[in-house]
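One structure, pasted below without further comment.
Of the protein chains in this complex, one is absent; all others appear in place.
Presenting chain A:
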Amino acid sequence: MKKVILAAAVLALASTAANAQTVRIGTEGAYAPWNFVNNEGELAGYEIDLANAICEHAGLDCEIVQNDWDSIIPNLLAGNYDVIMAGMSITEERLQTINFTQDYFPPDPSKYVAAAGEEFDFDNLSGIRIGVQGNTIQAAFAEENLADGNTIIAFATPDQSVADLAAGNIDLLLADGSFLDPVVTNSGGAIVFVGPEELIGGGVGGGVRKEDTELLATLDEALDALKADGTVDALRAQWFDGAEPAYTE
């Protein structure tokens, strides 16, 4: 048994050494159009294209891996991957645990959606079932501002929250506008925007461990260059229908 453990340890050491040059990027893979699994069974989306552009520009050898949203920060800290690119908004709370690159998507207003025909009094919401994705800025916002008199339901995946809204298990869904836009456009009129827009988080950036200052500088440098040459805005326009240029004049 001792030999087995030793052998395993040696193997692990060897594989750690071999992987030292590779930058692993963790993403959720369930958040269209940011990051998702496409019809070919491969990861695709804005952040996948952007990650590849960053790696190419910085000359990094990159590998993109999927990780559930709930454990995406703990697994970054544990070393399963080195960068989070998963539509994560830069917030004060998260900055206490990890560092962020500069934003690669400007602050995105959160929106409410509901089944068509439902009406809500947004000045005085009560007795409403409000869905959010767990551990998101919307979840924190809802707990703070909407929990009184309403039921907040946190879902593990964004898909699940939309499915439950469509099935009538929740009345309202609060999520990033960039995620909800294609949902409303392609739902055939079944799901509509209601109520005000809430500006909750900062921009979206890549998350890295606090001790990885060198990697952070490399990523920021690459983002500077890609913003300046218009790559970031071109990708935004490609994936977010009609997104206005934000990083070029």
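Assume a contact is a pair of C-beta atoms (placed from the backbone, for glycine too) under 8 Å apart; a residue touches a chain by one contact, two chains touch by 3 or more; residues count from 1.
Here, contacts and distances are computed from a predicted model.
This complex has a chain not shown, and the name its UniProt record holds, of "NADH-quinone oxidoreductase subunit NuoE", "Peptide/nickel transport system ATP-binding protein", "Glutathione S-transferase" or "ABC transporter permease", is "ABC transporter permease". Listed residues A:182, A:203 or A:230: the one in touch with the omitted chain is A:182. What chain A contributes to its contact with the hidden chain is residues 5, 8-9, 12-13, 15-16, 19, 24, 30, 32-33, 36-42, 44-45, 67-68, 74, 77-80, 97, 157, 159-160, 162-163, 166-167, 182-183, 185-187, 209-211, 239.
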